[in-house]
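Here's a structure for you.
Omission of a single protein chain aside, the complex is shown with its protein chains in their original locations.
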Amino acid sequence: MAEQTVGLDVAGWVCPVPLRDSPTIVMGHGGGGAMSAELIEHLFLPAFGAAADTALGDSAVVRVGRSRLAFSTDSFVVKPMFFPGGSIGDLAVNGTVNDLAMAGARPLVLSTAFILEEGTALADIGRVAEAMGRAASVAGVRLVTGDTKVVDAGSGDGVFVNTAGIGVVPEGVDIAPGRARPGDVVIVSGDIGVHGVAVMSCREGLEFGTPVRSDSAALNGLVAAMLATGGDVHVLRDPTRGGVAATLNEIATAAGVGIELVERDMPIPQEVRDACGLLGLDPLYVANEGKLVAFVAREDADLVLASMRGHEHGVGAVVIGACVAAHPGMVVTRTGLGGTRVVDLPIGEQLPRIC
Amino acid sequence: MKYLDEFSDPDLAHRLLDQIHAATTGHWAIMEVCGGQTHSIIRHGIDQLLPDGIEMIHGPGCPVCVTPLEVIDKALAIAERPDVIFCSFGDMLRVPGSSQDLFRIKSRGGDVRVVYSTLYALALAREHPDPQEVLFGIGFETTAPANAMTVYQAKRMGVTNFSLLVSHVLVPPAIAAIMESPSCRVQALLAAGHVCSVMGTAGYPELADRYGVPIVVTGFEPLDILEGIRRTVLQLEQGRHEVENAYPRAVPATGNPVARRMLEDVFEVTDRSWRGIGMIPRSGWRLSDAYREWDAEARFDVGGIHTDESAICRSGEVLQGLLKPHECGAFGKECTPRNPLGATMVSSEGACAAYYLYRRLAPPGPAPAETAPAEPVAAVGHG
Partner (left out) sequence: MCLAVPGRVDTLRERDGTLMAEVDFGGVSKDVCCEYVPDVAPGDYVIVHVGFAIQRLDEASALATLAEFQAMGILEEEFGDQEARAARQADGTAGPHPVRSFDEPGGPR
């Protein structure tokens, strides 16, 4: 709004247009949508200057000697701490493991850092830590370093967890969002929207009963199975915040390709549809914590799909669309009735609507 | 019968489309009044499957879009207070007032909470007797019973730290205002099904007669929308203008008499401003005398806040199908989905926001307003 820009030195602001409407951080900046992307592009990257990698993606692949290491970090601030099917502990381990796996890497070691709020029950911290230990064992990674800080009551939300991880990218593997090509087949590894619905079901003010449980899972085993086929996998991403919609938009932008989805083929469980219907949300924008989206060369799609379906975390894998040369940077979907609509990048977080 | 999937069957949808295509010979501009219907039309791509002769004009039935700037500024002034827990439906959080939105208030420490049910706000008030709980009571006739019940319960239970910031608006006066615009192009209306679930259909024959337009009460699933359009087209082609009910499973002619009695008790009719349209006489509700004590506007003394709508926003004309979005001087410049000036840019279903999004499909070029091809706008902005 015009009034808002008055107090800002527009000329001195780094690329003022997208950020000038918010002089302070708002929740949308952490939503994984357009606002998150703009914060990185217009604030972090210019401020970091020459020191920063231009991508600042979920994970980076760096060459060390003769090997390529994948490196990733992620912070977890989920509320509530425990939800149906998981806790902030599982998410913290699986999230970073998955970020590494999405670069095609074999995750090896993780760090764990806690920011604890004064007054939080030790029993809760214990449950979170146990969940982390279990998740790390299942994923086959070791927790090798860590840190603990405590903040004043009211300055945190019980527990914040940060994990960082290192993995090794096998020889010959080259997986990145920019590698999507027209003709690629778009595969999702199973039911979408379940994590977000599970968390929402116990959020204050929205509570509803549902059998849906979080899908939080480590996907490095699934990725290894896919890569073992020798099929040409171009892109892997885990559609967390912002859901499948945000992930596909990022890929479309990074690779300069268009993506066409077929709504009818989307694996959306009825309970997720119902919960989203009730709150006015679109399942495509709801978070997942144990699913991946893969862009695979058309000729290898059947091979890769079969390998996914043979893995416990890919049983429900299906093709949901294809990568096209038309409308670069845009994701569109064919509706059940045969019409089309644009699946836009979410601006901030998705909110329940009444209209 | 689950009342959902049955009404989105693709095969039946195409039977209805066949009928619509077969019946359409003229060019007809049909307004779907309700934002929920607009959402459904875009969500399912229905507009693209209709004959070229049918132009859908998106109506003003989105409570989020039409809540005037002044009311939002009042909400922000209240939400900003340290002694207030401000409860709102999720959709209102991102709608900007003249200088900020509820998100910004929250980011600066304001206690702003998203509620699904209005009763939750009342429960909060009973749970926390110290702060003041304020519920942002927006919406049409469909949402009003929920807000009315919450105030009624507050009075019954003697909850004094709860109040309602009321900005209720009414559909029939808005329809009248649109139809009375001298250059109005709307030839038929799909009336909002859920408004009629509460209010019934008695108010519509007079409108159909006065303005000579078919009015079909329409639901929200794809088959409901198509049936609404089909019946409207048949009337238009046959030169009839009657009120029909294409959503009888949820709309008895009398609506919901229990809810209507509550509404009559808790609210009274008042003039209301509509964002992008302006003042419409007797087009809203405010709390009646018996419930005035629970009026947040009085309790927090924000009655003195007066904000004018943007002088450069022409969304009222866009809403009526008189102006194509890119013909507005502010389009894509002062006014974008992130920084909307008017109703049609606020909601993702609004004509301006829809056109702004579509524009990105056009080949890259200089400034959007200049490069926008003239033709697509008609179909995209209103279709």
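Lettered A and B in written order, each chain numbered from 1.
We adopt the following convention: a contact is a pair of C-beta atoms (placed from the backbone, for glycine too) under 8 Å apart; a residue touches a chain by one contact, two chains touch by 3 or more.
Since this is a predicted model, take the numbers as computed values, not measurements.
Chemist: Among B:28, B:89 or B:211, which residue is in contact with the omitted chain in the full complex?
Modeler: Answer from the full complex: B:89 touches the omitted chain.
Chemist: Quick one: say which of B:151, B:208, B:223 or B:236 touches the chain that got left out.
Modeler: Selected residue, touching the omitted chain: B:223.
Chemist: Touch as defined at the start, partner being the missing chain; which of B:61, B:284 or B:316 qualifies?
Modeler: For the chain that is not drawn, the touching residue is B:61.
Chemist: Among B:145, B:172, B:276 or B:332, which residue is in contact with the omitted chain in the full complex?
Modeler: B:145
Chemist: Residues of chain B in contact with the chain that isn't shown?
Modeler: Contacting residues on chain B, toward the hidden partner: 1-4, 6-7, 10-12, 14-19, 21, 34-36, 42, 45, 47-51, 61-63, 89, 116-120, 139-140, 142-143, 145-146, 149, 153, 156-157, 192, 194-195, 197-198, 220, 223, 227, 246, 248-252, 255-256, 258-259, 262, 354-355, 357-358, 361, 373, 375-376, 378-380, 383.
Chemist: Give me the chain A residues in contact with the hidden chain, please.
Modeler: Residue positions of chain A that touch the missing chain: 201, 207-211, 262, 264, 270-271, 273-275, 277-278, 280, 326-327, 332, 334-342, 353-355.
Operating definition for what follows: only the chains that are shown with their structure count from here on.
Chemist: Where the CA atoms of chain A average out and where those of chain B average out, how many Å apart are those spots?
Modeler: Whole-Å distance between the two chain centres: 33.
Chemist: Across the complex, what residues on chain B touch chain A?
Modeler: Checking each residue of chain B against chain A gives 4, 8, 10, 13-14, 35-36, 39, 42-49, 61-64, 87, 89-91, 93-94, 96, 98-100, 103-104, 106-108, 113-116, 120, 139, 143, 222, 334, 337-339, 341, 347-348, 357-358, 360-361.
Chemist: Which of the residues in chain A end up touching chain B in this complex?
Modeler: For this pair, the touching residues of chain A are 1-4, 18, 21-22, 24-28, 204-206, 277, 279-280, 327, 329-330, 334-342, 344, 347-348, 351-355.
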